[in-house]
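Working notes for the structure below.
Excluded from the complex is one protein chain; the other protein chains are retained at their positions.
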Amino acid sequence: MNDRHRQPDRQRSEGTSDGRLVEIHAQIAREKEEPREGFSLTPIFIVFLFCGFGFWAGLYLTRNSGDFSASAFDLDVPKASASAGPAVFEPDAAKGEKLFVANCAACHQATGLGMPGAFPPLAGSPWVAGTDERMIKIILVGLAGEVEVKGAKFNGNMPNIGAGLKDAQIAHIATYVRSAWGNQGEPVMDTKVAEVRKALAGHGQFSPQEILKAHPLEAK
Amino acid sequence: MSQESSHQRPDFGRETALRGPFVFFFVAALVWLLAASALGLIAALKLWMPSFLNCEWLTYGRVTVVQKNLFIYGWATNALLAVNLWLLSRLTSFEFRNGWIAVFGGLVWNATLIYGVQQIFAGFLNGFSLLEMPREVGPVLAIAFLLAGFWPVVAFARRPSGHTFAAQWYVVGASFLFPIFYLIAQLLVLWCPASGVVQALVASWFVQNLLQLWLAASALGIAYYFIPKVLERPLAGYYLATVGFWTFFLFAGWTAPATLLGSPIPVWIQSVGVVAMVMSIVPIIITAINFHGTFAQNGGWANAWNSTSLRWVALGTISFTFVGLLRAIFYTRGYSAIIRFTEFYQGLDHLLVYGFVTMVIFGAAYFILPRVTGALWPSVKLIHVHFWSVTLALIVSTLVSLYGGYQTGLDLSKGAPQMIGGGKAHVLTAAAFLLGHAAFALNALGLIFRGLTSAENRQHD
Partner (left out) sequence: MKNLNLFLIGLFAAVAFPFGALIVSSQVQLGALGRAPAEEGGPLFPPREPGLAIQGRAVYLQLGCVACHTQQVRPAGMGSDIARGWGARPSVARDYVLQSQVLIGDHRFGPDLANVGARLTEAQLHEHLRAPSSVVAGSAMPAYEYLYQPKANGWAPTDRAVALVAYLKSLRQDYASPEAKLKQ
């Protein structure tokens, strides 16, 4: 083993013995607990460091906490609350379908075909095609009188269903009706509904003549 | 004084009592180290050439997971179990009579690990870092740890004198806390999962605890022991060690949310994590004063460089200081926005787990193994091969990960189309790691074999 001289740890002394190691360091720690003349700067430095960090931490947390809210995931929108709606309204036929089933299908049927002699159909009806204002107005305040739809006559009395619905919900319903069963109308925005609702304030049920005068049926 | 003189005599009785458990855990650690390094090389090759060994068992997502689990639970944990046991027995004059319990725990631990790894290869894995093994593994590993790794706490509780030392605090703290946070994490992530993203928060809390409170804390204890021991002088500024210890332990668990900046967890939790990460500079500064201050006195660096074991510990403590400062700087919002999800943070973790923990374990092994087995290292050449290949690979791979990760982040924020892997550089460093580890394992196994045969000879005489 001519390598032996190059194995320093094995050849040198064992180093400080373990009992002595514990003893010496326990002594150093003890000495510092008692006040002495030779004053070291390091503890003061550590204390200052701690105070500095503490101050910064408080500042940082108050600025970046998002009010400790469970729904703040981003510093930029700290006030986002669970009731805030989406920024941009998107007419959604899927939502409209659910609302239609709940509010309209009792008469017009989920198939949109209505009931012959009682309730006019919406599928393929020129009344829901073209301008969206005619349809919004009828949903908002209702329609009473004899109407002719796709060659059949109906003497109906539609109540003001829309009075109990929100602008966005009406927009969804209208969008759904105008896109379902082969209908091909433009989607309806909630702002349009709000506009019409404002203009119709205090208006009673339309008669067919009045509504057709304002919005004649467009030819296909 | 009589007590002290008895300490100064090398006590071979105690060392031989520890021989069985120590050698068992260390051999197991070596086997896992080799397996993990080989898988590391395979994973690096697969990232470079995706068609390399492309079959379902060896798909990248499984190889890299097994590699990380083996490195942490196989190599680092087995080795730390061995070293912690040895260290606390020495420091508290603990007579370790129940070696078989520790060895039994070790057998269970390693058998469970084999099962867990086999399950991962077979495709039964979870999606959380270092919690990937199937959930039935968790409780068994925790019990095995209690059998194998709780002895430092027992030794500390039964120590004869009232004096304590920083090395003991860290090792006892690590051994005491590992089963607690491991079981909590298993429970809340795998057994009765917390709701939604809270799982991710628990998982990140677990990873930070595992890296800091188990791996780094044990390695800090080892460093606190070997530096004054081998240099034969007390630690500089030791009276600060208490503050360093408590700040280290009390801040570590809070740092986890800083690794989740930008994730869908409430913003106040993220901010708490950033604060804790920055506050962690306090223990970093104190340990730096303790370690580097001691090295800086009276040619300590030169002495460390000339010592086969302390050289590793010195490099490890440098890594620790370095990684602590980097973590405090780069786990903040501005940097995280750029480098999150890139190689950068993996590089930092690697610097902590390899650059600090593994380097310190190597140093401890070079010191302890000859003493426990009573044999000499078979080859000095292999020691050099080990040191240089591993050190150079560590430096290169860290630089590549940090620089490459930062560049990738910048490119991505400018709209680069896709991710860039480390590529060839990682293949080279993985090969160098494997070479160094093979040299170390060969040397250590040769030494252990020699020690065991000579011990048998002694018994026959």
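Just so it is clear, A and B label the chains in written order, and each chain counts residues from 1 on its own.
Here is the rule we go by: contacts are C-beta pairs under 8 Å (C-beta built on N, C-alpha and C of every residue); 3 or more make two chains touch, one makes a residue touch a chain.
Because the structure is a prediction, the values reported are computed rather than measured.
In the full assembly, the chain not pictured is in contact with A, B, by the touch criterion defined above. Touch with the chain that is not drawn comes from one residue among B:262, B:374 or B:446, which is B:262. Shown as candidates are B:37, B:93 or B:199; the residue that touches the absent chain is B:199.
Only one residue from B:21, B:74, B:173 or B:451 touches the chain missing from this view: B:173.
Screening B:342, B:373 or B:429 for touch with the missing chain picks out B:342.
Note that of B:243, B:396 or B:412, the residue touching the chain absent from this view is B:412. Subunit A residues in contact with the hidden partner, per the touch definition given at the top, are 70-71, 73-76, 80-88, 90, 92, 94-95, 98-99, 166, 168-169. Across the interface with the omitted chain, subunit B contributes residues 46-47, 50-51, 54-56, 59-62, 64-65, 123-129, 156-157, 162, 164, 168-169, 172-173, 176-177, 180-181, 184, 188, 193-202, 204-205, 209, 213, 242, 246, 249-250, 252-254, 256-257, 259, 261-266, 269, 272-273, 333, 336-338, 340-342, 346, 412-413, 415, 418-419, 421.
Keep in mind that, in the parts below, only the chains that are shown with their structure count from here on.
One inter-chain figure worth recording: subunit A and subunit B are separated by 45 Å, centre to centre, where each centre is the mean of the chain's CA atoms. On subunit B, the positions that touch subunit A within their shared complex are 3-4, 6-8, 10, 90-91, 93, 161, 163-166, 168, 225, 228-235, 237-243, 264-268, 270-272, 274-275, 278-279, 281-282, 285-286, 289, 306-309, 333, 366-367, 370, 376-377, 379-380.
Partner subunit B is touched in their complex by these residues of subunit A: 1, 3-4, 6-10, 13-26, 28-29, 31-32, 42-43, 46, 49-50, 53, 56-57, 60-61, 64-75, 78.
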